[in-house]
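Let me give you the structure first, and then I'll get to my questions.
Shown here: the complex without one of its protein chains, the others still in place.
Now for subunit A:
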Amino acid sequence: MNTIPKKSFAQKWHVKAIVWTVIVLALFIASCSVTGVDVGVFLTGFNQFMQIFYEMLKPDWSYVPFTVQPIIQTIQMALIGTLIGSIVAVPFSVLAARNIVTNPAIRGIIRFILNLVRTLPDLMLAAIFVAVVGIGPMAGVLTLAIFSFGMISKLFYEAIETIDMGPIEALTAAGATKTQVVWFAVLPQVYNHFLSYFLYTFEINVRASTILGYLGAGGIGELLQRSLGQFRYDRTAIVVIGTFIVVVVVDTLSNQLRERLQ
């Protein structure tokens, strides 16, 4: 006979779900009052938004040629940043993987570094790099490289931890060095994952780099900032449309490629 296990009191009355809802609501109300968010401001702001939106409905098409170069620069920034970040991520991911590095101390240190890098917000990185290397695409590339590094290294070491250990044993038994084991038994198994993560991060970086430009880190975002500053919302519209097209095209291409990698 099958007996259905009895639900405990907590399961029966969804105690967990109710408690969480109450906590989230309380936090929401508390943080509204602490930060002084006034829902009313949204409503007055909405009028202004409609005004800008109305002006944006008449895009200045003659501005299009000026956006081509910055858009290309945005894509280049994203590409180079992703490339640098992901290549540097490879050795770190290998060293962070539980099934490759058995020494918990080394793994611990590497993971600590990776966690640290991931906690840095990309906008803060951009602000710092603009201050250090000056306004321009270099700051954007460095920001995106570090952001990509943090993201890919985590995804990648988790992928490495799921590989088939058999080939590792086979290579070890054949007298391979550790590096040879990684090169011939580990990396071929996660190569597709790596390309997929690369494309995914590239997608995110194209989107991110449009915003980074706003901070002076090069690319299309600089035009966004300039046109807004000059109240030329007709030009802002062009920048927004251009950004939109680029993001959609990159996303679509990358999605298709990634599907093929499955």
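Everything below uses one rule, namely that a residue touches a chain if its C-beta (ideal position, glycine included) is under 8 Å from a C-beta of that chain, and two chains touch if they have at least 3 such contacts; residues count from 1.
As a convention for this text, contacts and distances are computed from a predicted model.
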{"item": "Name under which UniProt lists the unshown chain, selected from \"Fe-S metabolism associated SufE\", \"Dehydrogenase\", \"Phosphonate ABC transporter ATP-binding protein\" or \"Aspartate carbamoyltransferase\"", "value": "\"Phosphonate ABC transporter ATP-binding protein\""}
{"item": "Residue in contact with the excluded chain [from A:V64, A:A174 or A:V249]", "value": "A:A174"}
{"item": "Per the touch definition above, residue among A:P5, A:P65 or A:G166 touching the missing chain", "value": "A:G166"}
{"item": "Contacts of subunit A with the absent chain, listed as residue ranges", "value": "164, 166-167, 169-177, 179-180, 183-185, 188-189, 191-192"}
